[in-house]
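In this view, the complex is presented without one of its protein chains, the others remaining in place.
Order of writing sets the chain letters: A and B. Residues in each chain are counted from 1.
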Amino acid sequence: MESPESASEVVAAKALGKRFGRRWALAHVDLVVRPGEAVLLAGANGSGKTTLLRLIAGLGQPTTGSLRIFGRDPGEERLGCRRRLSLVSHENYLYPPLTALETLRLWARLAGLALGDEELVRLLAEVELADRRDHRVGGFSAGMRKRLTLLRTRLEEPGLILLDEPLSALDAAGRTLVERWIGGFVAAGRTVIMASHAVERMSRVAHRGVLLDRGQVAWSGPAGEIPGRLEGHR
Amino acid sequence: MTFLRQALAILRKDLLIEWRGRSRLFSVLLFGVVTLLLFSFAVGPDGGALEENASGFLVLALLLSSTLALSESFRLEQEQRAIEGLLLVPVDPVALYYGKVTGNTLFLFLLGPLLMPIALGLYGVPAGPETLLRLLGVWGLAAAGLSAPGSLYAAMTSRLQSRDVLLPILLFPLLVPVLVAAVKAIDLLLSGDPMGQLRDWLLLLVAFDLIYWALCGILFPQAVEER
Partner (left out) sequence: MTLRRIPWEHWFGGAGLALLLIGSYIGLFVAPPERYMGEVQRIMYVHLPCAWVSMVCFTAAFASAIGSLWTGGKKWDGALVGAIEAGVVLNVLLLIQGIVWGRATWWEGTDKWWTWDVRLTTSLLMCLLFAGVLALRAFVEDRERKASWSAVATIVAYVDVPLVYFCVRWMRSLHQPQSSPETVSSLMVTPLRINSFAVLFIAIWFIARRARIELMRRQMDEVPLPRRLTPQESAGG
């Protein structure tokens, strides 16, 4: 069931606001993301980047305004929306007692993907974890955990990919890898929304930049201008 | 189909994690044994009193060990917010619940065959293998009853600072029917059932299981999804 607007708008937020207790984490957010776009969310800590990504993933409901993902309400049709998106957040979503391969198997099985171990190991090789396939996740470094979690975006091939600080904890090779992936996602016509402090790097792979300030959209324009914008106001 | 597949995948994951952390089962078991011993010390070495209350002490020891096991089963889900990762896959929260509750029931049930012989030996209650099997049947019903609301409440309290206090506070009054029914049923199995009351107590257990397996499955999404 796809409404006609879903073809042209992956994310459509109108006057979106989210209040936690007495604090407005987001306010007056109007944002439209079209298919195949790569959007970079920038802004200081606490500017609402994570909250926005979580709302899009249906983790929490907006206090004000409306939000449509592929033309659907993520609060009402949680499963339907989540099936078409993937979120990599600060949390790694890992079970320390499981090995890397078992973790991937679990995710694949839950998503109903018929992937054999061979394919899963090939995925692990992409993030240079193939030789660690049978090591428990609990013994992994932060960077290795992040790499493993990033594979979630590769498993299901969702139409919308949400990345919250995708570069954090990664080494130089890992960061290059993520950049390459994002390029691949965009080339494949998938939509990417990422929040990052590494604006210099990420603005190279993003089409559009959105600057958040105290929960509001302060500026929106070509991604290349973001570093300059932030620089001017430091 | 998706529902069943996801519930089974969750169950499989939990069993694997339990197997990896065998020491957990061991420590919960040890806790049960210590509790059984404490009852004997509290009542005194006089065999009569112990034998008379064997069923009550046994079920109490199982119940106390169970809360440990239940809160532990959601600790890993919260530690790296793995449960959120499951919901995002997306896993249907109801399937998630039934996977977890089945795993918890199996784990709690496993305490039975390990603790029962110890309790019966310790308290000097004679029981043949056939009686032991029946006792395990009763314990199976009780374990299913414990873990249904137990998994729901553990999912909620595992996010809170004071989970260790809160879970028993919420769970123990709720479980009184399970406790009483299991104690009475075990009592009747051990010392004979001249009035034919066993059926009623088993029915109460079954009713509790059915009601709470259905109800908590419906309510679970409210407990884990953000508002």
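Quick note on the criterion: a residue touches a chain if its C-beta (ideal position, glycine included) is under 8 Å from a C-beta of that chain, and two chains touch if they have at least 3 such contacts.
Just so we're clear, the structure is a prediction, and the values are computed from it rather than from any experiment.
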Exercise for the section: Write down which of B:L4, B:V34, B:L133 or B:I211 is the residue touching the left-out chain. Expected result: B:I211
Problem - Sole contact to the chain not displayed, among A:V32, A:L79, A:L113 or A:A218 - result: A:A218
Exercise for the section: Please give every residue of chain B in contact with the chain that is not shown. Expected result: 149, 152-153, 156-157, 160-162, 166, 169-170, 173-174, 176-177, 180-181, 184, 197, 200-201, 204, 207-208, 211-212, 215-216, 219, 222-223, 226-227
Fill in the blank from the handout: Missing-chain contacts on chain A, rising order, are 17, 19-24, 27-28, 43-44, 47, 64, 211, 213-216, 218-219, 229-230, 233
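We take it that only the chains that are shown with their structure count from here on.
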Exercise for the section: Show which residues of chain B lie in contact with chain A when the two form their complex. Expected result: 2, 5-6, 9-10, 12-13, 16-17, 20-21, 76, 79-82, 84-92, 225-227
Exercise for the section: Report the residues of chain A in contact with chain B in the complex, numbered from low to high. Expected result: 54, 57, 59-61, 78-79, 82-83, 86-87, 89, 91-98, 102, 106-107, 109-112, 136, 152, 156
